[in-house]
Each structure stands twice: as C-alpha cells, then as structure tokens.
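With one protein chain removed, the remaining protein chains of the complex are shown where they sit.
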Amino acid sequence: MSPRAGGLALLALFAALALLPLGVRRDDLLNFVLLILLTITLAQSWNIVAGYAGQVNLGHAAFFGLGALTARTLWIGGAPIVLATFAGALVAAAFALLIGAAAFRLRGAYFAIGTLALGEILRTTVGNVLPEISTLPVASIAGYRLAHRYYLALALAALSVIAVALLARSRLGLGMQAIREDEDAAEASGVAALGLKLRALVLSTGLAGAAGGLFAYYQISYYPAHAFNPTWTFDALLVTFIGGVGTLHGPVLGAILYVFLKEYLTVRWVDLHLLIFGVLFIAIVLLFPGGLVQALIQAGNGARRRLGRRSGAPT
Amino acid sequence: MSALLEVEGLDAAYGDSRALSGVTLSVGPGEIVALLGPNGAGKSTLLGCIAGLVRPRAGTIRWDGRDLRAVSAHRIVEHGLAVVPEGRRLFGSMTVEDNLELGAFSPRARAGRRASFERVYALFPVLRTRRRQIVRALSGGQQQMVAVGRALMASPRLLMLDEPSLGIAPQLVSAILDALVEINRAGVAIFLVEQNVRAALTLAHRAYILEGGRIVGAGGGAELLRDPHVRRAYLGPLAVHE
Partner (left out) sequence: MLLIEQQIVLGLLLGGLYGLAAAGLSLVFGVLKVLDVAHGELIMLGGYGAFWLFALLHWDPFASLLVVIPASLLLGVVLYAVLFGFVVRADEETRVKNSLLVGFGLALALHALAVRLWTADDRSITTSYGGAVIAVGDLSIPVIRLLSLAVAFALIAGLHLLLTRWRWGKAIRATAEDWQAALLTGIDVRRAYLLAFAIGTALAGAAGTLVTVGYSVSPSIGLEWTLKALIVVVLAGLGSMLGTFVAGLFLGVAEALSAAVFGGPYREVVGLVIFVVVLVLRPRGLFGAR
C-alpha cells in the first residue's frame, strides 16, 4: 500500500468516524471508539520520541497527568474545554522543557528508568497533595454530552496523526531519524542532537498533555493521581511497539487491536489482554521490531508475489 | 614436519572494509614465527580469527590438521592454543593468582595447574611475591608478565602474542622477550605480532609481513633483517619508532 493510498484510507476513516455520532445513538459504542481515539493520541504522542528520536520515555504518564490536572482545574473553574485542554498541553510541554536538558544527558536505558522515576515522583507527590477524588459538579453531570467528548477525542487523534505525518517528512523529523540511527555520527555531521530531542519531547508531551485534557473532560470522577499512573505509559508503549514503532500507522493499528482485545477479554479474565500483549511485546522486540505494520507489509508483499504481480514496496 | 597451525586464503572484514585478503601462513611445532606490518594492516584481526573471536569470510584455519573454525572460541584453549591479547586484557579487579588460575580454567589445563603455577613463577619470580595483589595496581611490565603467565597456565603448544612490548619500559621488554625464548626452548611454539621489528626478527625463526591485509613477504628472521625493503620500511630513519 503506497503512502498516498494509506493516507487516503486514514482520511476516509476519520471522515466516517466524524459522522458516527450522528448515525448512532448507542453510548457504549461511542465510548468504545472514544477509548480507541484516546489511545491513538497517547500512543502517537509517545511514538514521536520513541520512534523518531529513538528514546524510550517511561515517564509519559507524568505529562498526561499534568495535562489532566491543569485542564480539569481550569475547566471546572469555568474555562471552555478547548482552552483548558490547550493549557494542559502547554503545562506538560513546559515541564518537559524544564527537565529535558537534564534528562537527555542520559542515554538509552538510563533515560528510560530516569523518566520512570520522575513520573513516579510526580504521581506520589500529586497523590499526597490531592488525595481526594475529583468529581464534576452536579450541573456538569446533568449537562454531560458524550458526543462533545467524542469530537474532542477525534480532533486530538487526527491532530496527533497529522503531527507525526508532517514530522516524518520535515527537517526536524529527518534530523531525529539521524539521531535515532546513530547519535554520535549525527552529532559529528552537525546535527544538534539536544535541540532536536527537546523539540521532539515538547511536541510529544504537548500532545500527551492534550490527551490528559480529554481524559479530564471525559471522566466524571477520578483520583487526580490516577492520571499519573504508569499504566498510561505502558499502554502507550505496548500499543506503539506492537503496531510498529516509528511508523505512522503503527500506533493506530496497535490502538485498535489493543482496545478491542481489552474490552472483549475483560469479560472473562480481567487482565488477560495484558498477558497477551506482554508476550506479544516480547515477541515483537526480539523477532519483529517493525510490529504489525511490518508484518502486514510483508504479508502484502508475499501475497502480491504469489499473485504473480510485481511487488511495489522494497523489502 | 607437519605444521601446527595452518592458515590458508583467509579473508576477513572489519566493518565495511576488507581487513584480510587471502592470508596464508603456517607455524610449525617449536617455531617462533613473527608477524610484522604497519598499524591497521590487519594483524590483530588475524589473531582474532584464529582465536575464534572474529568470523572470517573465507579461507581455512587448521590446527593439527583439524578445522579450527568449527571450534567455539572458549574451547580453543583446550586444543592447545593460548592468546596474550593486545593491551593484555587482564581481569583488573582480581588478584595475580586469580588471573593465573583463570588461565587454567579449561579441563586439560586445570589438571596440570599446580605444575603450571610453578612454571610461571619460575619464569617470572616477581609474580610469586605479588600473587595476592590486585592486578590493576601492578606496573605495565608486571601486568604483561601476568598476561603471558595466564596464557601459559593453559599448557599451550602454541602461544600467540599481540604486541607484547607495547607500552612497556624498555628494560622490561627485553625481560619479556627473554622469557619468550625460554618458553620456546621448553617446546612451545610462538606466534608473535610485534611492532618492535628489530627485536621480533632477532627472536624469530621465520617471519611474515602483512601490509593492507595481504602477506607481502616472508622469510627467515635473520634474512628479513637484511632485506632492503624491510630495512627501509621498518628499520630505517622513517620507520616506526622502536
């Protein structure tokens, strides 16, 4: 499937999704799709740093949480949700800038465990400072419209996909690819690694913060510390890797598969989807680093060869 | 007299470049054979191939007539080949005694390790005195002795050394080279990669010259010492500082 065909497919998909609430009245279906869209946003945002700048950020939940906290506070205080979400994104990105320079002194696995620790520090602190559950005022609950949440989710998911698409083609994106392949060589040839990594981090965390804003808008009541829980990071990690880290479609495919499995399997065995994804994840890291996207491309090439037609994409 | 070690047509790559092309050489029992050549010629890569650390692209390596390429790296010492690597590569945080003992790790060597200890201490008495010392604290020359000793603990029939005189005070260099002569007198063949060309050629029965991954010359030690190309490239005023 050529990039153009892939792009058109995504466009068609989003158009269909935009029309969905108009045709469908079932809340559970809208909830389901909303969850997928949230997961797409979260995963694509994580994909920016992992797939394009080559660093595994295990503190992603911290930015999600900061976005949620900011957005919730402002929105309950009276601000329009779009503004509140945007503010959430800004706060998350600002925090990223704050810790970015120090964090990027760490390479590889040390960056991963360092960001994990950072995320946990934030979660514990927020949990201590704001231990009470945050519930929407009664008036808000009465006027709660799922469709509004749905459209915000759709907008954010579209935004994140477009951001990654543009990124891959841009100067910033190519610079990041160079770093990902070989940081030392890139530095030697003039690519200012830190600046690029920071820009990637800002974009990534801003989107995560926005996703947090969506979560704050969506949840009627939750513990503020819950939005900082590392499971949000792990979800993003799983989805992106299984779908195909560093690809455009990977997080989308991964998110769809993930939410489907999660919702379907929850009935029988609460965390079975995690067991499956854990094993799948290991298989992907060791055997199939390109994830589902790579698997599909290879299957597609295989099918094309069997049909006797010339294979389009290089193997 | 059949050769102990036979290398034929060896090709190896280092990254994208050709490190070795069609290298052919041999070492007979009890011989001292030197491998000379400029930096980057591929000498260490050749040793790496023989020791099983580097996988060659083509060619054969035979030991006692058997294919050495089929043997995994940690088993090579069991066959009778021991290596003193460049830069010594000792286990710095461990004692002299421990380093030597690890040299006798393989089963065959382990069986004779008491005798091996005596041989090594006889050769390098200073090691006996310092045997409980952490290797990192020793001087360069003493560390080289430990490295040679560690290889000897395996009771090898062929001892391969990669630049043993590098970074060592001149007085100690001759001590080490004298030790090599003694080791050879006891029947151990020696394959010596050395930048100190004069010393190597004085010691060696035969030598090969490796330049740019290819063998460009071979002959007796004394003969090569007199060879004009060798004198110009390696022993003259423009040669590598000895």
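Each chain gets a letter, A and B, in the order it is written, and its residues are counted from 1.
As a working rule, a contact is a pair of C-beta atoms (placed from the backbone, for glycine too) under 8 Å apart; a residue touches a chain by one contact, two chains touch by 3 or more.
Being a predicted model, the structure only gives us computed values, none of them experimental.
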| item | value |
| --- | --- |
| Where the missing chain makes contact, among the chains that are shown | A, B |
| Absent-chain contact - pick from A:Ala53, A:Leu116, A:Val161 or A:Ala216 | A:Leu116 |
| Hidden partner chain, touching residue among B:Glu8, B:Asp64 or B:Asp98 | B:Asp98 |
| Contacts of chain B with the absent chain, listed as residue ranges | 51-53, 73-78, 82-83, 85, 89-94, 98, 101-103, 105-106, 109, 150, 154 |
| Residues belonging to chain A that touch the chain removed from view | 56, 102-103, 105-110, 112-114, 116-118, 120-121, 124-125, 127-128, 230, 234, 237-238, 241, 269-272, 274-275, 277-282, 285-286 |
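Note that only the chains that are shown with their structure count from here on.
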| item | value |
| --- | --- |
| Interchain centroid distance [CA atoms averaged], chain A/chain B, Å | 56 |
